[in-house]
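Please read the structure below before turning to the comments.
Partial complex: the chains shown occupy the same locations as in the complete assembly.
Order of writing sets the labels: A and B. Residues in every chain begin at 1.
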Amino acid sequence: MEGHTRKLLTIVTEAAVEATLLRDIERLGANGYTITDARGKGGRGVRNAGWEASSNIRIEVVCDTDTAAVIATYLQTHYYDNYAMILFVSDIDVLRPEKF
Amino acid sequence: MNVIDPIILFFLLGLVAGLLRSELRLPAAIYEFVSILLLLAIGLKGGVELAKQPFADLLPDMLAVVAMGFFLTLLAFPVLRFVGRFKRADAASIAAHYGSVSVGTYAVAVAYFGSRQITFEEHMPLLLVMLEIPAILVGIVLARGVSRQTRWSEVAHEVFLGKGIVLLVGGLLIGWAAGSDGLASIKPLFFDLFKGILALFLLEMGLLTATQMGGLRRYGLFLVVFGVGMPLCSSLVGIGLGLALGLSVGGTAMLATLAASASYIAVPAAMRISVPEANPTLSLGASLGVTFPFNVLVGIPIYYALAVWAHTFVGG
């Protein structure tokens, strides 16, 4: 396995913001994303009800270091103040670096 | 005739279970299923009746209701901003919730009127749709001004193609096109099960209301007072409009209920996107934690009594 290093950007945020957020992420250079439905608790309280206004999504984006930085900074500027959101980045190995 | 409708008991069951922190919860998929069925059923029922009268006759009512949506939002805003001392965005967002309408409250009123054989104008679902939207636009403008920044095409998409409107309008159109006979084959699902489905919906609403009451405690008395006082005022506006439009007693009471109800689905979603700096805990705390239970438990009978009174003394 000759892996290549990329970044995995994970975002947990409000389900209500899904469409807007995905548009932004793609515009900023992500080639893809994976979403799972989630619930949780953080600074803005418990978010675990069965309706959109109180449920979370968890988005993963595999991308290069620069794109990860661009997206993370953008989200910090445009979303952090107003939305329940956390974001973290980790190092991963991928097989087809050209994809990301 | 029972003092209390069983569907209300389902709401209370959910509320008590939620307050006692029971682990009871409807799965998200089921909550959506139940909502979809209610929205379609309300739309279908309205559509069937629409087919019976020329569309032009309905235009005055529709326009009047849109005007009421604008008016109620503009009425609530200064109270919230200057009496409640909320931030501009929060005041605008809460006002939009109260200028709009709650389909769940409408459904409970339908059940309440139905079990008491109170008739009302059957184009109410159309007015429901009309009343849902103006408050959202006013809310955004109140929060931002008519700024260039607001991506209005996005807002329009969010508002007009949101789940609720699509299902209500879709149901209306299908009911209108198919007519009462055409719908006979789907009646067992959409009409016969209506109140059972509504009972499940209210069970979950009770659980949700319980979660919102926590948020309320933090933001204090004003929201509670507003959450009871505003619907009472709005209902008077609704009754006035009902009289002016020459609606029946039932129709007047229903319009009062629509006016008094506060949105907790369409408006929160739109505000979250368009006025993100507004704190949703405030608006949902008020609309779901105070106004929804108030309307469902005591408001609807009050509005009906007011409508009867108004028709006797004013309209008579």
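As a convention for this text, a residue touches a chain if its C-beta (ideal position, glycine included) is under 8 Å from a C-beta of that chain, and two chains touch if they have at least 3 such contacts.
Because the structure is predicted, anything quoted here is derived from the model rather than measured.
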Check your understanding: Given that each chain type is shown once, what formula states how many of each the whole complex contains?
Key -> A x3, B x3
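As a convention for this text, only the chains that are shown with their structure count from here on.
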Revision key, fill the gap. Averaging C-alpha coordinates per chain, one finds the centres of subunit A and subunit B separated by a number of Å equal to 34
Point to revise | Touching residues on subunit A, where the partner in the complex is subunit B | key: 14, 16-17, 20, 37, 45-46, 49-55, 79, 81-83
Point to revise | Touching residues on subunit B, where the partner in the complex is subunit A | key: 25-32, 154, 204, 207-208, 211, 215, 264-265, 268-269, 272-273, 276-277, 280-281, 284
